[in-house]
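First up is the structure itself, then whatever we jot down about it.
A single protein chain has been omitted; all remaining protein chains appear in their positions.
Chain nomenclature is as follows: A, B and C, assigned in order of appearance, with residue numbering initiated at 1 for each chain independently.
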Amino acid sequence: MQKAEQFPELQYRDLDQQREAAELGMWIFLTTELLLFGGLFISYAVYRHTYPEVFAEASRHLDTVIGTVNTGILIISSLGMALAVYGAQTAKRKRLLFGLIAAIVFGTAFMVLKGIEYYHHYLNAEFPGLRFDYSVPDAKGKQVFFFLYFAMTGLHAIHLTIGIVLVCIILYLAYRRRFSPDYYTPVENAVLYWHFVDIIWIFLFPLLYLIDVHK
Amino acid sequence: MNSEITLERPEIEPINYLNARHGIASWLLTTDHKRIALLYMISLTLMFFVGGFFAILIRLELLTPQGDLVTADTYNKLFTLHGLVMVFFFLIPSVPTVLGNFILPLMIGAKDLAFPRLNLLSWYLYLLGSAFIIWCLATGGLDTGWTFYAPLSTAFSNTQVIKGITGVFIVGFSSILTGLNFITTIHKLRAPGLTWFRLPLFVWTIYATSMIQVLGTPVLAISLTLIAVERVFRVGIFDPTLGGDPILFQHLFWFYSHPAVYIMILPGMGVVSEVIPTFARRPIFGYNFVAYSTFGIAFFSFLVWGHHMFVAGESMYAAMAFSVLSFAVAVPSAIKVFNWTATLYKGSISYDTPMLYSLGFIGLFTIGGMTGLFIASLGVNVHVHDTYFIIAHFHYIMVGGMVMAYFSGLHYWFPKISGRLYPEGWAKLAALIVFVGFNLTFFPQFVLGYMGMPRRYYAYPPEFQVLNVLSTAGASILGVGYILPLIYMIWAWKFGPKAGNNPWGATGLEWTTPSPPPEFNFDITPVVTEPPYNYPTVDDDE
Amino acid sequence: MIKVAGMLLLLDFQLLPPTASSEAAKLDSLFFFLVALCGTVATLIIIFILYFVVKYRRRTPDQLALSGRSYRTLELAWTLIPFAIFLFIFYWGAKLYFNLMTPPEDAIEINMVGRQWMWKVQHPEGQREINTLHVPLGRPVKLAIASQDVIHSFFVPAFRIHLDVVPGRYRTIWFKATETGTFHLFCSQYCGTQHSGMKGDVVVMEPEEYARWLNSGSEGSAASEGQKLFRQLSCNTCHTGDSTARAPFLGGLYGKQVNLQGGDTLLADDNYIRQSIVDPEARIVAGYKPIMPTFKGQVDEEQIMLLISFIRSLKEGREQIPPVSDPAGPQPSPVGDAIRQSETNANAGNQPRTNANSTDQE
Partner (left out) sequence: MKVISETTYYIICGSLLVFTVLTYLAALVDLGEWNLVVALIIAAVKGSLIILFFMHARYSSHLTWMVIGAALLWLGILFSLTLSDYLTRIPFASVLIF
């Protein structure tokens, strides 16, 4: 199995060229992902400009503690992925497996906490589309805020879920010893994807959770 | 046409991409870019005629001022699906996925695209997207206009909006993957010696197109997703009654959909930049300027989307910025037209069909582009916004420009794709019919637009009738012009004379392999040592 | 050919819309300038192409092209010269646009509502019409247009004006008719099934005739209609006009700067009043509590316009707010307008004419 992967596909001159192409392809894909989120970020900017006070008020309904803890969790999961690459590059199999498992565990923890938050918003009738109280003051701006909150964190959560599934597959392949310092492109690309999802969250966190919390 | 080669050819057909493998699975599971190009060609042709059928019905309805052929609802569905199918399922994928897929790897001396399986996936996504559109059509259609403006599409239309949006969303991903594949291929798989400034201009334009696809399509995807979410869950991100702003949707939509116009036209320009040097037997005039202007267009195309919204409620100052930028994007287009014209100077020009289509392209694109100046001008825009003037303008670009270029490219590379020659006489006749029919269809619409006929009207005041009758007459002629190539190309594929490797005497790596090319394009990876379009010339005596 | 020629004669064939407003003529000059410019350039390009194609046609199958060189100056010339021309066109077009978007001070203000699939018009004097808009000749008319459902677009080809009407806000445009007659009014932004049925007429009348028309069958001015509504909705229980009132005093409010909670100030215009009715808590006047209920759903766009007309007609002074106890209260002062005032004295209420909002005076 491992041997077969050592040869480049027909259209490539050598493995290096193939690896470079795969990496370039991944970066271009991340570009499209960035612009996908970009559409939501610009909507956020527009509506925060339209409803500044309402956004600040609505932001106080989010759980800052969970938000902060989740940020930390995601950063640590990213560390796990970084260590996985290191393990793959240096043929340290344990490091590779450990890193991947850490990422899966912390990624799942993030999702669980996120789910708890979502559930609380549902109970508080702050979930536009499912349960939302339109009788509160400034319901419109609040509705837009919570819609954007769910759209942005929801899209992020979808990406993270895909990431977890992806890492599970990588973990299986790593367990079957499919990677070597010569060939670890799938690990590398999964890591790029994971870090990208992480970066999105790093921006979501202050934008959604921390609007004027000092008031 | 090199007849000696045909005569000396042995009886047994050499192995090529068409006869190397057999069976339906060898097509449906192929990763060969040439076969995928053919798969695309078949599905695109189908969608083209579906869209064309809607167009004919629209034109027939507009023959009389009253609505009598179909109901208002049906008419709205017709123009919506005409737009949707033609834009997303024909024009945007046309040249990149058919000609680009087939020719691009050949042009750069590669054995395949960088990600062949991804390429096949793109085609399946395209099919899935089309299936959604057909499903949407079968279950009652869609009446929001291809622009999906909120809040009509989110809160008022009671047609199959979600299915339509899903179809476009999926085909958008097909488009992204194709673009990603092309960019990687052009960067990584060029033959040794093929530097950027030795690339044929077609490659440049496909590269620029892919950039737009990759950078623009995600924004369309997210804006359509938001429309769908708003519609399904009754939340408001664009609906003003729930706190949203409908203008924001237009911003997001046109951020992609204006550059999308250049996704459609840029590869067409690439085709023309190949065809004109070949049939004038001269290097293209000002290669660098044409190449840079390609990127100029791609970049500026992202800065002008606001000109769709001059009277839609955007700020007056933003409108001014968008207007001046829109004029700026016209400059690189003008550069291209001037350079193509100058290439003809001192050439050795033959009038083969691809050349006729390309010359037609220059003429029609010039008119389309120049009427763009009218629309980019704020004052005139206030009057002609959403009238037939706009319709005529973008059909001159998309049909007069893009479809002409697509036909030009199809004829130009038909010998390479099929290994055979099409019947020249019939092809010239078809080109003539298309040219005449097109102008008769769309030129009256400029006048109609300035007179004030709004777009998407199914009944109109009687004084607009004469011009509408002319337009409908032109459309029927145009229809004949489109069906003709379908017939003779299918015939030529089977019975046409053998073409030989290089029937046009063109430069370019794609003409150095046999026609049809072998499965992996080149037996030996070619090495490039000269600039593109390096045609021999004789000294000018004058 | 004969048939087409016959149709040309029979159907009163025309190639241009009527030119019936002051801006239309200005726009036409830009348009014809562009037609001439682009026509010349396009013709030149086509002549060049045809000339080259014929002159340099391939005479023998293996004829080679003549050698040439590239001309950098030529390339720069056809890059920079078009750009300079484009900037000039931009300037011209932008100037026209700026004019169209800035109504003159002395314009008559007419309110319109677009909805699926009709145009409702409300004249300040109380006349209402559907799918027809009567305007006087030679006077600037400012339209304030709102939409009740989807995006519509107000389009009068003869005036060369076009305005998308976006739900949720007022948009304004103006014109000055220069020709009497009846002209098309279209909705040009696709708005659903009967989009092509959403059309009507603009009738331009001589000023005297227009004044007569306004006077005929009027149900009372928009301001008085608004006042009735004001009472019906019990607005006057809070907006009493007392210093102890729970709600801000409305007299003389229109067109003034308002101090908001949080220190911002804001111009009390149509949009602000409209927002205060449908979404009262969005912007609260400094010193008041957010107690006002929303009236969204209880009043439609037309009624909001009536209320705005009423508030606009109020001058500084208390007596105009109808007391709760007096449902039959005094007749309000209508919005002032020179033409109407000269013709419709009978309709005027018992308030002195000086109540009229001065900005509406000619």
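Some observations on this one:
FYI, contacts are C-beta pairs under 8 Å (C-beta built on N, C-alpha and C of every residue); 3 or more make two chains touch, one makes a residue touch a chain.
Note that the coordinates shown come from a computational prediction; the quantities given were computed from them, not determined experimentally.
When the full complex is taken into account, the listed residue touching the unshown chain is B:T241, out of B:T74, B:T241 or B:S350. Of B:L62, B:I176, B:L199 or B:L215, it is B:L215 that touches the chain left out of the display. Across C:W119, C:Y170, C:F186 or C:F230, the single residue that touches the chain missing here is C:Y170.
Where chain A meets the chain that is not shown, the touching residues are 19-20, 23-24, 27-28, 30-31, 34-35, 38-39, 41-42, 45-46, 49-50, 64, 68, 71-72, 75-76, 78-79, 81-83, 85-86, 89-90, 140, 188, 191-192, 195-196, 198-199, 202-203, 205-207, 210-215.
For chain B, the residues in touch with the chain missing from this view are 187, 211, 215, 219, 240-241, 243, 245, 247-248, 251, 255, 302-303, 305-306, 313-318, 321-322.
Heads up, the rule we're going with is that only the chains that are shown with their structure count from here on.
If each chain is reduced to the centroid of its CA atoms, chain B and chain C end up 38 Å from each other.
The set of chain A residues touching two or more other chains comprises 140-141. Along chain C, no residue makes contact with two or more other chains.
Interface residues of chain C facing chain B in the complex, by the touch rule stated above, are 4, 7-8, 11-17, 26-27, 30-31, 34, 38, 41-42, 45-46, 48-49, 52-53, 56-58, 63-68, 70, 74-75, 78-79, 82-83, 86-87, 89-90, 92-98, 100-101, 116, 149-151, 153, 155, 157-158, 160-164, 166-169, 171, 184, 186-197, 296. In the complex of the two chains, the chain A residues touching chain C come out as 53, 137-138, 140-141. Interface residues of chain B facing chain A in the complex, by the touch rule stated above, are 105, 110-116, 118, 176, 180-181, 183-184, 187-189, 214-219, 221-223, 226, 229, 232-237, 242-245, 248, 251-252, 520.
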